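Up next, subunit A:
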Amino acid sequence: MMAAGDVLGSWAFYAGWAFMIAGCGFFATAALGLLRFPDLYSRLHAVTKTDTLGLGLLTLGLALLDPSWRSCLMLLLIWLLVMASGAVNCQLLARYNLEQEEEDNHRVS
Partner candidate 1 sequence: MNTLPLVTAIELYLTLGIAVFLLSLHGLMTLHDPIRRLIAVNLMGAGTFLVMVSLARRSEVPDPVLHALVVTGLVVAISATAFALRLIIAATKADRRGGKPEP
Partner candidate 2 sequence: MIWLASLILLTALAGIWRMTHAATIADRLLGLQVLSTTGIAFLLLLAQWQSNAVWRDVALVLALLAAVITVALVQMLRKRS
């Protein structure tokens, strides 16, 4: 961790921790949103923030703490995957819900 000189090392250390704590803060807000938001679409909005920003900040912090290229590559891959999957899932769930609602309306009328 301190390989690149003391100043840079401690800088990366503190920045990494700051990013990680910020990321965890986003996780907490997502939990809050999940609990408090009234309907599915706004909840989807809250959760997608966790997938992109929360996990992004967390992986950035972890990458600063452990800057070997292998772990950075892995973290980047996981982050990209989770971000893409979060975006796609959000779309899929919203469309699925719309479909169901439409069908229910159809059945009622």
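Picked so that all candidates are chains of the complex that A comes from, given by their letters.
Just so we're on the same page, a contact is a pair of C-beta atoms (placed from the backbone, for glycine too) under 8 Å apart; a residue touches a chain by one contact, two chains touch by 3 or more; residues count from 1.
Remember, it's a predicted structure, so these values are computed and weren't measured experimentally.
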* Given that all of 1 or 2 sit in the same complex as subunit A, name the one that actually touches it. => 2
* Asked: What residues of subunit A sit close enough to touch candidate 2 in their complex?
  -> 20-21, 23-24, 27-28, 30-32, 34-35, 40, 43-44, 47, 50-51, 54-55, 58-59, 62, 65-66, 70-71, 74-75, 77-78, 81-82, 84-86, 88-89, 92-94, 96-97, 99-100, 103
